[in-house]
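A protein chain is absent from this complex, but the other protein chains hold their places.
We just call them A, B and C in the order they show up, numbering each chain from 1.
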Amino acid sequence: MTRLHKGALDKTPGATPVPMPRIQRETWVNWALLGLLLLAPMIANALGEVYYVNLATRIAIVTMAAVGLNLAIGYGGMISFGHAAFFGLGGYVAGISAFHAFDMTPVLSWPITMPGTDNLLVIWLVAMLSCAVLALVIGAISLRTSGVYFIMITLAFAQMIYYFAVSWPTYGGEDGLPIYLRNQFPGLDTNDPLTFFLICFAALVLALAITARLMQSRFGAALTMARLNETRLATAGIAPYPIRLVAFVISAVITGLAGALFADLNGFVGASMLSWHRSGEIMVIVILGGVGRLYGPLSGAMLFVLMETLLGGLTEYWLLFLGLILLFVVLFARGGVMGLLAGRARHE
Amino acid sequence: MTLSLLFEQLLNGLQLGTMLFLMASGLTLVFGVMGLINLAHGSFYMVGAFVTAWTAGTTGSFWVGLGAGILAAAAVGAVVELLVIRRLYHRQHLDQVLATFALILIFSEGTRWLFGSSPLWLNVPEALSGAVALPGGSRYPVFRLVIIAVGVLVAVALFLLISRTRLGMRIRAGESDREMIGALGIDIAKLYTLVFALGAALAGLAGSMIGALQSVQVGMGEPVLILAFVVIVIGGIGSIKGALIGSLLVGLVDTLGRVFLPSLFKLFMTPAEASGVGAALASMLIYVLMAIILAFKPKGLFAAND
Amino acid sequence: MKKLTAVGLGLLMSTGLASFQAQADEVKIGMITTLSGGGSHLGVDIRDGFQLALEQSGRDDIELLIKDDARKPDVAKNLADEFIQRDKVDILTGIVWSNLAMAVVPSVVRQGVFYLSPNAGPSDLAGRLCHENYFNVAWQNNNLHEAMGAYMQQQGLKKPFILAPNYPAGTDALEGFKSRYHGGELAGEIYTQLGQTDYAAEIAQIRASDADSVFFFLPGGMGIAFTKQFHGSGVELPLFGPAFSFDEIILGAVGEAAIGVVNTSQWAYDLDNPTNQAFVESFREAYGRTPTLYASQGFDTANLILSALETAHPDDADAFREALRAADFESTRGEFRFGKNHHPIQDIYVRTVVAGDNGQPTNRLVGVAVEDMQDVFVDECRM
């Protein structure tokens, strides 16, 4: 774990020395946030307050979706406005699979017979594979463009899938698909809120660890350079396109897995998981937390979900206040929550 | 499908296209001159419609309302530019997207707070209500013809403005070199406010007119905004010509897709199924169009600075 | 900012703990409804109608908690969790939209909480997923469309043109209409895009067909846009639809273009019964506007709950359920009882839009389309 907190990118022993206090501060903040997320639901569970356990689960899952997007936006410089497509696809894999497992009908009868399942491991694998394939297609086309065009073409692909889901009657269309029984993890009782939280938490930690490790590797070095200076990368003989494409796929896979967990948490999957507001929301979380900071998504998601919960209870015009807070963060608190908590970003 | 029906549907596509052009031209101008992505552009559309509806309801005159709506949109645009937008010009696209996303929330909820949750009443003015006969026997609403005419007028005016006037020269200078116009002694801040307000006014104009045809309600700007973005991306961001071609393309493809796709599927499906599948594909059609165009021309049809 | 977060968490925890101190005999009702964004006037009316009934009851042992779902299924689901797990509510209600109901209701009722629907009635909840703790106090989604099918057949219309948005409620609407209409052949059947606001292409198709009437289901802004555009198009065919596109608030936005439209509803504000007259009068007095059918549904839902509370506390689930099932309350819509799937069996009325006293369009009751209407999914319900 320690390695994870030394910083993913440039702030490694072989790179820019950053003043020591700052490293410690960010590491400390990271640990504190992760610890808070782990301990709060445990305490809540001990007090019998199941609601807070589910709230923490929600935070963990939303964080994970944002960790995926952060890989694309923060580390890869690819501003995807269509990650809801992967979030939703992951959710639909879980939903469809559970639907068929419940009905005892096959998901596919041609070319191979594929029965529905409620085994989470299988569902996750299928969700990740589906997202990888979708991201490969979307990325291959979208990465030919850049800048605003990239933002808009990813949005367009997500909209296509959204409209498809809304009007496809088999799996509920706009009504969506309830998951009557939460999908099962071998050997664990996923219906127990704390157990399910711990599963999601473990998945989140894994996603964070993989992202950190990835960004220290050769691939990460190339991706960083693709973001900072594409020409430099090409001049070194490394084509930026495949590097970006692979990063986009990995990013989609992480967000897709979060989508599958989200569907199981809510016991429901619907087209709203695919809407452009959802893409915007995940992006908001990434930026709120601090773009390109490993733990930015965690702080962003905590703040976002708490604001949603607290403000939503106070006034029916809470979106107005959410808007004002967001505006304030963009204009005056650059670097997001992590910028406030742990000082300026390490790069740029 | 008779010839006159086809003609009528082409007119419908044209009308949707000209309306989109009013939105897209402002959006593309703001991007071309200031390099800003403005997600809140749809909010000016909504402001225009609400103010028009409210004023028309109070004074009883659509025309007074229309004037008020356009002015209000321009004023709101100018204020937003002064308070928020000008802090974003030198920021990354990401910051611009988030800040203007926040503005959408603020505008939507602010409008609801001021005007309430119910949709407002706004109708086509008496003088322009009714329909005229088209060649071929069918009838077409006068007001839609007026919208087409207004769209054409605005397009011509914009081309003249940009190619013939001093303001246009400054705008073009701004597109090619932001440093240079500063050096020319042009008050760049004022120019930006002006361009932004102009874009907002055009959106307000679209909202006022369309509000009379559709419903004036909170959130009405968002679907139009996404369509307008599709338009300018297809056309090439920053290009007025691209926005015009893109608008017409999207207007026609969307309208004709909605009409013909279900008929196409009826050839080998039951009517109910064909209607469903056709409608589903029709709703995806413009996004498919956009993806195809960008796959082959990554900077749109008429990339401005390339 | 960190401090803020800490304070926030503390606050959450303390409000959570506070719920322990609730009195045992008090009844807690959680209302999840749409108060912000598009379509929020439905939620506002449901809430206002519901609150009016509570106030009139004079009971002070009922705590009503209201939260906005912003029309998002996952927000609604999260609020349901919050109400049940933190606030320990006995009864949930308020959801406007079918897709939100589908996200929330199945899991809520399985947790032993009562859910009373004041608006949405998706077919699954009436049929295959019906549940003893779920009661629908409004209608099953298809009811008004089926009734209109029956009515248009009675009226001798031979070639209706039908259209609805391409989503489940839209397909249900057209299927529902067709299941009761056998009076001729359809002149055409169109599914439009959900959220579409321009109907020029569809209206041109209607004009080009040989239709003698138009039936449409386009809720909210879609219906406003369609009606206005249809009126301006010069096509002179009679319009028919369910009440969802012609509540008093929408009529205000459509204006005179709506005059002459015929619509089906389980309720009308000029329905002649004392409960209703008192309701309409007190609603106008309290809120300064004429109630919509949504307001009447909120009002009826609250009164149903109040009537059941006379007999039993929700803690005694079986007794409370029986009391609800008896539906022993004065409904604004006249006679009201539940079928075995806990969905209403009620008359569906026909209204027509006329110019009111001040020239504003308003609904007038014309007659009854179908008496004692029950949904068709009741047989799929194994309860």
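Keep in mind that, in the parts below, a residue touches a chain if its C-beta (ideal position, glycine included) is under 8 Å from a C-beta of that chain, and two chains touch if they have at least 3 such contacts.
Keep this in mind: contacts and distances are computed from a predicted model.
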Looking at what's absent rather than what's present, what does UniProt name the missing chain, "NADH-quinone oxidoreductase subunit L", "Heme exporter protein C", "ABC transporter ATP-binding protein" or "Aldehyde oxidase and xanthine dehydrogenase, a/b hammerhead domain"? "ABC transporter ATP-binding protein"
Among the displayed chains, the hidden one touches A
From the listed residues A:A32, A:V205 or A:A234, report the one that touches the chain absent from this view. A:A234
Would you indicate which residue among A:S97, A:S142 or A:T224 is in contact with the undisplayed chain? A:T224
One chain is left out of this view; which of A:V122, A:V246, A:L310 or A:L331 touches it in the full complex? A:V246
On chain A, what residues meet the omitted chain? 10, 12-17, 213-214, 216-222, 224-225, 228-229, 231-240, 242-243, 246, 346-348
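In the analysis below, only the chains that are shown with their structure count from here on.
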Based only on mean CA positions, could you tell me how far chain B sits from chain C in angstrom? 34
Send over the residues of chain B in touch with two or more other chains. 108-109, 112, 276, 279-280, 283
Identify all positions of chain A at which a residue touches two or more other chains, and write them in rising order. 163, 166-167, 169, 317, 319
If we count contacts the way the header does, which residues on chain A are in touch with chain B in the complex? 73, 79, 81, 141-142, 144-149, 151-153, 155-157, 159-160, 163-164, 166-169, 276, 280, 283-284, 287, 291, 317, 319-320, 322-324, 326-327, 329-331, 334
State the interface residues of chain A toward chain C in the complex, per the touch definition above. 29, 36, 40, 44, 47, 49-52, 54-55, 58, 163, 166-167, 169, 172-176, 178, 180, 262, 266-268, 270-273, 302-303, 306, 308-310, 312-313, 316-319, 337, 340-341
For the chain B and chain A complex, residues of the former touching the latter: 31, 37, 84, 87-88, 91, 93-95, 97-99, 101-106, 108-110, 112-113, 226, 229-230, 233, 237, 276, 279-280, 283-284, 287-288, 290-291, 294-295, 298-300
